[in-house]
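This is the structure I have questions about; it appears just below.
The complex appears here minus one protein chain, its other protein chains still in place.
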């Protein structure tokens, strides 16, 4: 079951350049992205209306304003219109491909796969650091996980897994993760779920000491703001005892990252990472270390999630049981269910529900009623 | 949906020799071919009636008159009869495998997967050059395309793709392909569709200059005769201005080739190529160049068709729109539909219709009513 009426990250801005089209499956729909001469990103259905060939296998044409199908040479511009059908003067009116609303913001290309009339760029989640130049990017990355969107949201809303899955870059102190204090809340307008974790007086992880010298133990925090588009996170630590949780959180190590989660198919999901720091500014060696640590961390998640998904597919009829730490994931699931219900109310017959992921969604939601 | 009552190429003659059986899936039916001592080709169901083992994994026995199952040693002769069941004197009457009518002609082994009572070798399409010794083979080839039969027929009936797909050996002049004059007709007895293309005053392609010296530009033609068995093609060129289209077409470069198209499964197709030339006779270097150019050309088609098929499978609910150049493909589809209807009328319950390819067939046929 896909939530179509939503902004998703379709690509890192750096992926859409160099004059080549980019193919990406989004919510089960094949999309091709390309950048036009006015520096805008166009998003077309990646399927020529003539014979179904993927347009992403073709090349830019018409001075970069259109894509040429590699089979019979038909050309489609950013509006989806066919502007050239080789060998005939009149182009059939039906010869056009679908387009999708896109909006580029903060180094990310956002796409709305649902009803275009509802697409408002103002609804795109702002990244936590805004335009503040005191935050510098340390890395961005793209992965495709062979696990469904809902399972990855579930993963990011329950950080208790850090103690077990992430043994290297971001752990630092398993005991502290085990004993972290957690607070969970959903926004009044039901657009975000907030999961906050406090890890007082703990050992800093390698990710924090790569570019900063603490005196010793630190007070550490993680604030994750989840939405249907992904997760906006703010994490960091300051020397222990300086009041990091309640105070201004100045100094120390602070990281803000956004994780864009975009359903590819029922059983696979795009995972976009974009992270900034407020320390070691200008130090590219530190940035590289942070990025390497982050990529290793996400590979640890990928390994877990793909094994979990395969097992859930094999054992669909067996139940699951939730724990206290799942409250963030369960609130997120309630939020998603409300959005899906609203979309279904707007377009009752818009889609079939893929059985496998709907079943897994239902299993992960067990215990919802009890919260 | 397979058309069973039809002659298909099952193999190049050169593939059925050397004493080893050849396995080939034809219209969803596993077939094993072997050559008997009287130099005939036998075609059996490739499945031992005893326990289902592929006979093609076994070996020839009984002085080459039979195939021995590699599991329990049962032997089946060219009539499908079991002539030896090791360990028992009496062979059950039901212990026999299906056979298929085969006919070898012009270096090709033809097979009829449908009702044997209807199989008449006189219906096998004659190759264009007949027995004329002035035509010499330059190459034969076998491929398996992961795309359905109907899509490959569609490809060969619309040659406007040459301008875009075939950039090397057979192109020569994209502009000329773009502007080619085309004529399409279906035979009165509805057995063949003829697509004729004229490319006057164009640059010759590498395939033509490999073994012939033109004065400069040429008048070029392509005449494709499609049937349910494949495509008989006649293409060539003479020095521009000598009246190649209306005249005798003597001299210059002339190629005749036959493309046998045989459904393997619903989503894959055997592609047999057999080509002759009337120039550079006896020159094996020229023949080798022509064959290399042809193989590269067919790989270009394969690349396109497999990507197209995968995309059509993913987007089955979206329509397609035809162009003027599709008229040959659409007439061919009408011809095939008539043959399928006739077969269904003879054997109403003979087969289920595989959903995926029927759907793609329907999409490719869009616009049929409007022609």
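A few comments on the model shown:
We call the chains A and B, going by the order they appear; numbering starts again at 1 in every chain.
In the analysis below, a contact is a pair of C-beta atoms (placed from the backbone, for glycine too) under 8 Å apart; a residue touches a chain by one contact, two chains touch by 3 or more.
For clarity, every value in this text was computed on a predicted model and none was experimentally measured.
Note that of B:86, B:121, B:216 or B:241, the residue touching the chain absent from this view is B:86.
Subunit B residues in contact with the hidden partner, per the touch definition given at the top, are 30, 45-47, 49-54, 57, 68-73, 85-88, 92, 94-95.
Contacts to the hidden chain, counted on subunit A, fall at residues 154, 158, 160-161, 163-165, 178-180, 304, 307-308, 311-312, 314-315, 318-325, 363-364.
Rule of thumb we're sticking to: only the chains that are shown with their structure count from here on.
Centre-to-centre spacing of subunit A and subunit B amounts to 47 Å, using the average Cα coordinate of each chain.
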